[in-house]
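For this depiction, one protein chain was excluded, whereas all remaining protein chains were kept in their positions.
Going in written order, the chains are labelled A, B and C, and every chain counts its residues from 1.
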């Protein structure tokens, strides 16, 4: 077994995902992995070496049958295993939604607690770069809107590791939304067997608050660094968990500056941003110095063209503009 | 052909749905219906008599194959028909989402306009009364979050008729969300071949604004009647269209009173409410006299028990409470 | 365990057991149907009157370690598995002492202690879950088989074939039982299902198939034993049981008129599974009457119990969602 706790390594996000699964599987025999090409660790290396380490009974290549694979995960979880179902792109997840949202998320409730579904779903989210509309989607909001699941959106290697270790200790379904854009981003990793995954302050600041998650946290932090050069100190809060949402953490963060920007990856209409913004607005109403702004993706299917795609997703610049807007806001 | 335009009938919502399909089919040979048990008009009568009127080539009973049925609708639409796919309960729609959201909503964009998908999907939404968790879902938000589709939520018989007639004249996908709770509600109907479906003021009032859609419009209007007895005059705006959202109608309505309640049927987290509320808040910021409140369903899977289910969805009372809260709001 | 079908017919204990199970299902559902009409039950109910032999025969052949998953028409499966009719009726009446605490209802019956893992109301949706349960059993070496029930309407849901494929690939201990009651709501099988049917389809996905007279409980039982035995050894199968629902699709629907004629219903009623068993097993009218009275009393008592039981309290609304 790998020593955990003390050592700090420098790993990519996806290596952390792999390490989390490896460490958890070494501790817990009931964990099995289900997914396409996972024995070979294709396509991103998230399961590299795990079949060799744990055998083909615990790392199961599935046919391209997202619906039955998800259902099989549900059944295996009901019957005492801890399956991890890998879905490489969010666009494929639609095929498994009946199983995930009608069954996994509801069986405990419908049975008044007799059934538990400790299923973990790992799903690649967001754009990978010119993969076009079907392969570049962010489904956090629809997942988080469904009662009965936890939905996590880690922002770096450490957070990815922690989210997966944490997910593999729950008794109910957890979806881990893995932002494809940061799969290759490196960061320090300290392995802990029992991490917590709450909202955390990623950066301190008193002039404005940015509420972010997933790849957005890094974008916000870099925007904050730029703003800091101009003397604007921005607090960045990494929400990590979209379901359950930590309403009081949002409240505290929003109230501490009274100027808030919510950063999301999906449509401004019915995406993640408006919910965070509404909560921040209501919770900080009496101290808000400006309306809570949301920076979202453009409401378009993802275009293939690199040139067009570059205009779709929030950037450091767009966060900077929004922060300046709330900071410079003057009520008339 | 049935005389349209002048005559006012008193019909139920679902009769209006049926009439709209009938009138449209009489005018346009390319309209075909696809769905389970639709030849017999089961289960709700939404297609009653249409197979007799238009023949079995245009009213096609499908096997229980939601995914292929939706895909077949997409293909038929691409190839020049105007299919209407019926899905009786929103919970079954998950099975068709790959076809609807990956293909129907994106094919035009991905082909730069070569492909058009004039597909209409009619889907039963919300609770029918003790049908439990899988049969009682409201998926407006996830549908409306996907660029490339229009999503309508009619609030009464007239609106249902208009939405379907309108949908059957578009060149791109339209989902009509039919609230199962009001299927049997009667209302006047004037048949018009070319209705418009924008947001409309369902009730005038100067003290507060309720933004609603679907069954919520009636609930809001009844709450407004109660409040009116106490001298509180509430404007009710029926949004009708959730995608595209009429941002300027929301702005005008919110600004006109400065006190706003958004009424939605789904979860307060990532449901419809927060998006409407965020828009209203930003658009009316300078004139808001209170935070924009949202009245949503409880974030629980729908319980079977009548007693419990009665606590889940917004009621006249919950709207009344929220309106009083914004009306009585005092900034400190 | 190796008795022939003839041997089974001579086993009067077995016949009495199966008879009682079928009679109990029949009476339970007759009462439930009436209770719906009288307003004790809300939402909807789907009764399996006419199909009792499939539930009794299939489930009669299972062991305690085996698991069951079912669909919207699942009362009979629950009863055959021994779910007490009190808690079942209480569930239909939305009581907190119901088998699902009043939060599931007729379409969502669970009894974990009896390995009854639930009934899914989305047609076909239970099928891959069974593959997963079987996978867990296989990997844990538990020896249990999972049996999943679905209708002829479900055989056109793609996930069913994805599941057959997984079962075949991974040699899962699962038996897929298609209760072919001739209709999916108004759709006769011939209008929904192209080709020779689900048994042939199963073969094309590399798993075993059985077609059985679903009105003859001993034949069902016999087939079930074989299918379950094979499944336990990693040879999954489909059992297609040919049967019929006497009543309309769900509460309120007419039994005939719209999509089938009265004569057809009458003809099937001539092949009633309860009567067939009585005849085949040579059950005396007295013995039959005795059972009928006993189960009737049981169901009456269950309904009385359910009527008097408490509805779930407010905290139940937020209980058992997550965490």
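Basically, a contact is a pair of C-beta atoms (placed from the backbone, for glycine too) under 8 Å apart; a residue touches a chain by one contact, two chains touch by 3 or more.
Since we're looking at a predicted model, the values are computed, not measured.
All shown chains touched by the missing chain in the whole complex, by label: A, B, C.
When the whole complex is considered, the residue among C:8, C:207 or C:317 that touches the unshown chain is C:207. Only one residue in the set B:71, B:91, B:124 or B:216 touches the chain that does not appear here, and it is B:71. Only one of A:67, A:125, A:144 or A:275 touches the chain withheld from this view, namely A:67. For the chain missing from the display, the contacting residue among C:161, C:221 or C:305 is C:161, taking the whole complex into account. Only one of A:12, A:36 or A:209 touches the chain withheld from this view, namely A:36.
With the whole complex as reference, residues 156-162, 164-169, 191-196, 200-201, 203-207 of chain C touch the missing chain. Annotation for chain B: contacts to the undisplayed chain at residues 32, 57-58, 60, 62-63, 65, 67-81, 83, 98-99, 102-103, 107-115, 147-150, 170-173, 244. For chain A, the residues touching the absent chain in the complete assembly are 36-37, 39-40, 42-43, 61, 63-68, 91-92, 95, 128-135, 298-301, 303-308, 311-312.
Note that only the chains that are shown with their structure count from here on.
With centres defined as mean CA coordinates, chain C is found 41 Å away from chain A. Centre to centre, using the average C-alpha position, chain A and chain B are separated by 30 Å. Computed centre separation for the pair chain B/chain C is 37 angstrom, with centres defined by C-alpha atoms. Residues of chain B found to touch two or more other chains are 91, 95, 132-134, 300-301, 303-304. In chain C, the positions touching at least two other chains are 100, 102-104, 108, 120, 122, 158, 316, 321.
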